[in-house]
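With one protein chain withheld, the remaining protein chains of the complex are depicted in position.
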Amino acid sequence: MFSRAYKAAVALPPIVWVGAFLLTPYLLLFCNSFWSVRDGQTIVHDWGMQNYSKLVHVPVYAEVLLRSMKIAGGVTLLALLLGYPLAYYVAFYAKRKELLYQLVIIPLWVSYLVRAYAWKTILGSDGVMNTLLQYLHITHEPVGFLLYSPFAVVLTLTHIYTPFTFLPIYAALEHIPKNLIEASQDLGASRIKTFWRVIVPLSIPGILAGATFAFVLSLGDFLAPLLLGGPSGIMISNVVVTLFGAAFDWPLGAAISACMMVLVLAILFLTEKLEKKWSFS
Amino acid sequence: MTTTAVPQAPAATQPLLSVNRVAKTFGKNIVLSDVSLDIAQGEFLSILGESGSGKTTLLRLIAGFERPDSGTIQMAGERIDSLPPYKRRVNTVFQSYALFPHLTVADNVAYGLKVSKAPRGEIDSRVREALAMVKMEGFAASKPSKLSGGQQQRVALARALVNRPKLLLLDEPLSALDANLRREMQFELKSLQREVGIAFVFVTHDQEEAMTMSDRVALLRFGELEQVATPREIYSKPATAYVAQFIGHSNLLRCNVSRGIARCGNVICTTSEADGPAVFSLRPEAIRLASAAGATDVVRFKATVLRQVFQGATELFELDCGGMTLNAKIYSARVPAGESEFEFALSDFVPVKESR
Partner (left out) sequence: MELQLVSASAEKRPAWLRVHVIAVFAFLYLPIAILVLYSFNGGGVGGFPPRNLTLSWYRLLFSDGALWDAVLNSLEVAIAAVIIAVGLGLPAALALDRVNFPGKVIFRRLVLLPLILPGIITGLSLLMLVVAVKLKLSLLTITLGHGTALISVATTEIFAGLQKAQRSQEEASLDLGATYWQTFWRVTLPNLKLAIIGAALLIFTLSMDEIAVSFFLIGRDNTLPLEIWSRLRRGMTPEINAISTVIFVFSLAMILLWYRLRKPGTDEWEAAAKAVEG
C-alpha cells in the first residue's frame, strides 16, 4: 500500500537500532563466553570451550541452576494456584470487574525492590509474621527459616508474579464465549463438569502464558535471592552478578548467561508450540 | 409448504410444558409481563416477534438460563423454573450454534451423553444415529472451525437431539443462513420434527418462516402475547391490528360503524360490530376486480389505481378509495388505469382489536 521508499524509511531505523544495541551486545556476550581471564584482571580472546566445560564438570553451577529451577517451579505452581481462582472469580462472578482487575494490577506499580524489602521486614525475626505466630502461641521464639531461605524467596517471588499469571488467564477466560458455558449446562453438565470439560481446556493458552512468564522471570531473578535468600537461597543470576563483580570472570559469567538464554529460548519455543496446539479460536 | 390438516388439540393430555403468568425485568426494562403459554406434546410451536419483543428471553426462561421474576414454569406437572439448566429435560439449539471448538464433531454430539455417564458403546451408536439423522456422518472427526454455517447448525441439532429431550428449543437457528439454504433447512427441520416426535419451540422474527413450519404460532409483542393460534387462524382471524399487520401486512381500515354499517372511504359494508369507531383487517390478497355476476356476501367498491408494482405472480396495486388507501394483491390481471370497481368477500373483512 505504501511506496517502497516509505516502507524502507519506516522499517530501517528500528532495524538499525536493534541491530546495533541489541543484536551486537548479545553477540558480544556470546563471544565473551569463549574467552578466559588471566591474572584475575584481563580478558584473553583465546576462543575455547573452557568455560562451558567448567560449567559441566564443576558441580556447584549445576546445583545452583537446579535449585533455581526448583524455586522457579515452586513459584510458578503457587502463582497459578493463587491466580487462576482469582481470575475465575473476576471473570465469572464479580460485579465490578474493572475495579477488581485494577486492584490486582496496582501492586505492580509499587517498586519491586521495596516490596521485596517489605517482605524482609515481615519475615524477619522481629517482624510481623513472627510476632503474630508468637502472639497466637503457635511458636515460642522466632522461626528461623522464614527469612534467608529458599522459602522466603519463593514467597516473595510468588507475591510478585501472581498478577503476572492472573492477567493472561483472565484474558483467556473472558475470551470464552458465554454461550459455550450455557450450551454445556444445557446439555446436562453441572457447573463443576462445565469447568473441567469446557472452561479449563479453553483457558490453557492463558495458563501457559502465565506459567511461562512466572517461570522464566523467577528463574532469572537476582534481587529476591540477594535480599532474602541467604546462602541457601542463591540463584543462578546471583552467580552471574558475582562473576561480573567481585569474582572477576566475565567469560564464565557470559557462558552462564548464554546457557540461560538458550534455556529460556527453549522454554519459549516449547510453550509456543503447546499454545498453538491448544488455541481454538 | 403449509400444513394441510389442522392439528387436533391433543385429546385430554396434560400440556408438556406450562408457562404460567411469567414476568421478567432487566434493570428498568420490563421484558416479559404476564405471559402464559402451554406447549403440547409433539407440537411445533413458533414464538414469533420483533426485536425487543421478549421472545429470546422467554426461550431462555424455559431453558433455564434465566429465572422468572414471577410466575411459574411447569413440565409434566412439576415446577422447573427454579431448576438449573442441567437438570431440565430440555435442550437448546443456539443461534450461534455454540459448538465446542476444542472437541470434534463426534465429541460435541456425544457431550450430553458423556456427561450423563452413558455406557461407551451406547454413546457411539447414538452419536452415529444422530449424525446420520442430520446427514453429517462423514464429519465425525472434523473440528467445528472447519465446517460451514449450515453444517455447524446440523451438528448443533444432532448434539441437542441425541439426548432425547422432552422439548427442543431453537433460538433463531436459521437467521444466519442465506435464503435458499434457509428454505431447505425449514423443510428438513419440519420433517425431522415429525420423525422424532419431540415438541419443538422455535423462536424467529420471520413471520413467513413461522407460518410455514408451525403447528401453532405465538406472537409476542413488547413482552405480551398478542395471539396464540394455528397459522390459518392467525392469518384469517387476526386478533388485533398488530397481528393483522405483522402477519401478511394486512390493510387496516379504521371505519365508523353506525347501525350495523361500517363506512370508510368508498367501502361500505355490513357488520355486527357495535356503533362507533372500529378497526377492520382486509388482506391485500382478498381484493380482486369486481366480477360481472352479482355474488352474495361480496362487497363492491370503487377505487382509483395510484400505483402498480410488479411482484412476479401478483401485482401490488395501491388503490385510493375515497380518501383511504388500500393495498391489493391481484394476480396479473389487467387492471385499467383510473377508476375501476373492486370487490372482496364479506368474510375477509375481519374486525380486530385496536393495538396498544
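A and B label the chains in the order they appear, each numbered from 1.
Here, a residue touches a chain if its C-beta (ideal position, glycine included) is under 8 Å from a C-beta of that chain, and two chains touch if they have at least 3 such contacts.
As the structure is a prediction and not an experimental result, all values here were calculated from the model.
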item	value
Touching residue (missing chain; options B:S51, B:N180 or B:S272)	B:S51
Listed residues A:V44, A:V58, A:A247 or A:L268, member touching the removed chain	A:L268
Contacts of chain A with the absent chain, listed as residue ranges	1-3, 6-7, 10-11, 13-15, 17-18, 21-26, 28-29, 32, 82-83, 85-86, 88-89, 92-95, 102-107, 109-115, 117-119, 121-122, 124, 126-128, 131-132, 159, 162-163, 178-179, 191, 216-217, 219-223, 227, 237, 240-241, 244, 250, 253-254, 257, 260-261, 264, 268
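The criterion applied here is as follows: only the chains that are shown with their structure count from here on.
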item	value
Chain A to chain B touching residues, read off their complex	177, 179-180, 182-190, 193, 197-198, 201-202, 278, 280-281
List of chain B residues in touch with chain A within their complex	63-65, 84-86, 90-92, 94, 96, 98-102, 111-112, 115-116, 143, 145, 159-160, 163
